[in-house]
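Missing here: one protein chain of the complex. Every other protein chain is in place.
Labels run A, B and C following the written order; every chain starts at residue 1.
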Amino acid sequence: MSELVRFGISAEKGLLDKFDCLMRERGHTNRSKAFSDLVRQELVKKEWIEGREVAGAIIMIYDHHKRELVNKLMDIQHDFNKIIMSTQHIHLDHDNCLEIIAIKGASAEAEKLADALKGVKGVKHTTLGMSSTGREI
Amino acid sequence: MSELVRFGISAEKGLLDKFDCLMRERGHTNRSKAFSDLVRQELVKKEWIEGREVAGAIIMIYDHHKRELVNKLMDIQHDFNKIIMSTQHIHLDHDNCLEIIAIKGASAEAEKLADALKGVKGVKHTTLGMSSTGREI
Amino acid sequence: MSELVRFGISAEKGLLDKFDCLMRERGHTNRSKAFSDLVRQELVKKEWIEGREVAGAIIMIYDHHKRELVNKLMDIQHDFNKIIMSTQHIHLDHDNCLEIIAIKGASAEAEKLADALKGVKGVKHTTLGMSSTGREI
Partner (left out) sequence: MSELVRFGISAEKGLLDKFDCLMRERGHTNRSKAFSDLVRQELVKKEWIEGREVAGAIIMIYDHHKRELVNKLMDIQHDFNKIIMSTQHIHLDHDNCLEIIAIKGASAEAEKLADALKGVKGVKHTTLGMSSTGREI
C-alpha cells in the first residue's frame, strides 16, 4: 500500500450534497473512500479494455442432464488451466447448476474462455464478472 | 449554478497518480472537474433507474425503402409528442437513414418510445442515449 | 437490401413462450424481426469494439453561462469536422443546453471527440450513443 496524500477538490455545493446523499444511501460514510472507489472503477474498466492482466470470475448456469456436457466443460477448463484458479459448484435444483470459475490472466484469454463455455450445449447463461488483480489499483 | 465549496480528499499516492494519468489521457487537466464528472455520471444513472425526468436521445438506423415505415415512425412519434423535442435526420446512403430524436420526460416513457420504434419493420437498430435535464446535477 | 432466406430453429417450448412474451411486452409481433434485431445488436457492439466505421450521436448537457465554453466546444467540433454530420441544440432551461452531435466515422475518433467535449469546463455530462452506418447490418 502506498502512502496517503491529501489534496483539495472544489465542487458546486448542490452537487456535493447529492454526492453525500448517494454515499449514505449506499451505506458509505467517507468521501475519500468513495472518491477512490470511483477512480478504481474506471481503472478496472481500462485494464480489461487494454488487455492487461486481470482477475474476475465466469459465472455459468447449466443443466447437468445434457449428454456429454460435464465432460466438455471439463475439457475446456483444462485447455485454459493457466488462467483458472479454482471453481465453485452449487446444485441449484434438480436440473440447474451454478458454476463459478475464478480467473486471473490476460483479459482476452478470459473472454475466450467465457465464449468457449457459452458454446456448449446445455449451458444456459454465462457472464464474465470483471475485476482486477488489485496490484495496479 | 450553486456556490463552489472546497474540501479535502485523502487517497493513496499510487492511485492518485493513476487518476491524474487517466485524466491526461482523456485530455482533462483538472481534478475538481474530473471528480464532479464521476459524480454526475452516477447521478444520471440514478435518474434513469428511479424513473425521474430525464433528457437524452433515441438514435435509430432504418431502411426508408420499407413499405409504410416512414408513416409508422411518424405515427408513433406523434403518440409520444409530449416527450419529443426535435428530430435530426441524416441520409447515410441510398438505403440507410440515421434519425436522432431529442427527448425530455419520464425515463419510462423514453424507454417505451424506443421500444415502439424498434418494433417497426425496417428499423435496423435503436439505442437510447441516456443523459439528464441538467437541473439536478 | 439482400434477399430473404428462411431457416428452421429449434428451441425449448418454455423458452420460446418467454421469447414471445418478451416481444409482446415490447410491442413487437414478429419472431423473424425480433431475431434479426438481436443479431444486429451484437453486430453493432462488434463494429464499435473493432474500430470499424460507425454512426451514432454524442449527447451533451452543459451550462452555457460558463465563460469561454461555447467557443471551446465550437473549436473542438471543428477539429473533428470530418466525423460530425450535424448538430441539434435545445435550450432546456435558463442554464442548461442539450446538444446532440450526429457522427459518422471511425469508432476511435468518435470516442476521442466525446472525451474532448467532456473535458471542457461547464460540460456536465456526455454520453456516446453507439449505432451503425447500417451498411453492414
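Here, contacts are C-beta pairs under 8 Å (C-beta built on N, C-alpha and C of every residue); 3 or more make two chains touch, one makes a residue touch a chain.
Bear in mind that the values here come from a model prediction, so they are computed numbers and not experimental data.
S.K.: Could you tell me which shown chains are touched by the chain that is not displayed?
M.R.: Hidden chain, whole complex, touched shown chains: A, C.
S.K.: Which of C:6, C:67 or C:94 sits in contact with the chain that's absent?
M.R.: The single option touching the absent chain is C:6.
S.K.: If the hidden chain were put back, which residues of subunit A would touch it?
M.R.: The missing chain touches subunit A at positions 1, 26-30, 33, 37, 40-41, 44, 55-57, 59-63, 65, 85-86, 88, 90, 92-93, 95-96, 98, 100, 102, 104, 115-116, 118-119, 121, 124-135, 137.
S.K.: If the missing chain were put back, which residues of subunit C would it touch?
M.R.: 1-16, 18-19, 22, 31-32, 35-36, 38-40, 42-43, 46, 136-137
To be clear about the criterion, only the chains that are shown with their structure count from here on.
S.K.: Using the average of all C-alpha atoms in each chain as its centre, how far is it in Å between subunit B and subunit C?
M.R.: The computed centroid separation for subunit B versus subunit C comes out at 8 Å.
S.K.: Would you pick out the residues of subunit A that each touch at least 2 other chains?
M.R.: Where subunit A is concerned, no single residue meets two or more other chains.
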